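One chain of protein is taken out of this complex; the other chains stay put.
Take a look at subunit A:
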Amino acid sequence: MAIYLTKESRVLVQGMTGAEGMKHTRRMLAAGTNIVGGVNPRKAGRTVGFDVPQCVNGPGGAPARVPVFGSVVDGVRATGADVTVVFVPPAFAKAAVIEAADAGIGLTVVITEGVPVHDSVAFTTHAAARGTRVIGPNCPGLITPGQSNAGIVPADITKPGRIGLVSKSGTLTYQLMYELRDIGFSTCVGIGGDPVVGTSHIDCLAAFEEDPDTDLIVLIGEIGGDAEERAADHIREHVTKPVVGYLAGFTAPEGKTMGHAGAIVSGSSGTARAKKEALEAAGVRVGATPTETARLALAVLDENS
């Protein structure tokens, strides 16, 4: 089953013909993603050929030809696409998401980093009003191993399994996927570390709770904001499945932005310690390192099997 993304998902790539778009479309195809088209108003009507490498968990191997549409609406009309992945530069991300939402796309994954917060506020609000789920911006996207990969998560470091993962950080997503590679994942969602993102930890927790293919949830958070504290409240009240957590940024000094635009400890709020305490109070086991977190996840799975 998985959440948000399955092998049935029909995926358009906005910005496919750019350098990043081309590179990652090829990787997504290799992971088995059903890519039905690219979008570029200046290259509508063309077809782009990809040599698709064999991927451990995807079919791959066969060359693919992907049509380019002039707009998301044209792409949807021609292919029945229901997902888009956005690779356009920051200045165009807002227009891209609004276009996708107006075309009735159900899920838009915004990989673009460096999006101004005012734009993120505008497009997440606009998309929510039209029933479009946005993941990101500034995120690695999401992968349902063995089925579909919408974004830039490396597909070959894990396999299908029964852990659901939600994370603010791309590389920590990969680290945990790798450490738990033998167990495998239902879906891994990188929600992004910006101050405003379209999909929250809570959204993913709720979706994993409903997903019959997910037995355990791994939640990765970091300093900044109070999303983890709110996730803890949600877990206490609504999540019956075991949750294992990891938090980054215990050593971050106050007032310094650590990489992600939202990763900043301001005043007394947003500290890793406060987040850890909140999660533990909600019954989440929190690891001190990514490796220990993976060990905790394995132990919890053992207890429940």
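Methods note: a contact is a pair of C-beta atoms (placed from the backbone, for glycine too) under 8 Å apart; a residue touches a chain by one contact, two chains touch by 3 or more; residues count from 1.
As a convention for this text, contacts and distances are computed from a predicted model.
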item: Chain not present in the shown complex, as UniProt names it (candidates "Radical SAM protein", "Probable glycine dehydrogenase (decarboxylating) subunit 2", "Hydrogenase expression/formation protein HypE" or "Succinate--CoA ligase [ADP-forming] subunit beta"); value: "Succinate--CoA ligase [ADP-forming] subunit beta"
item: Selected from A:172, A:189, A:244 or A:300 as touching the chain missing from the view; value: A:172
item: Candidates A:258, A:274 or A:298 - the one touching the absent chain; value: A:258
item: Which of A:18, A:67 or A:116 contacts the chain that the document leaves out; value: A:116
item: Given A:3, A:165 or A:248, the one touching the chain that is not displayed; value: A:248
item: Residues belonging to subunit A that touch the chain removed from view; value: 90-91, 114-118, 120-122, 124-126, 140, 152-154, 157, 167-175, 178, 193, 195-198, 220, 222-223, 225-227, 230, 246, 248-253, 256-263, 272, 288-292
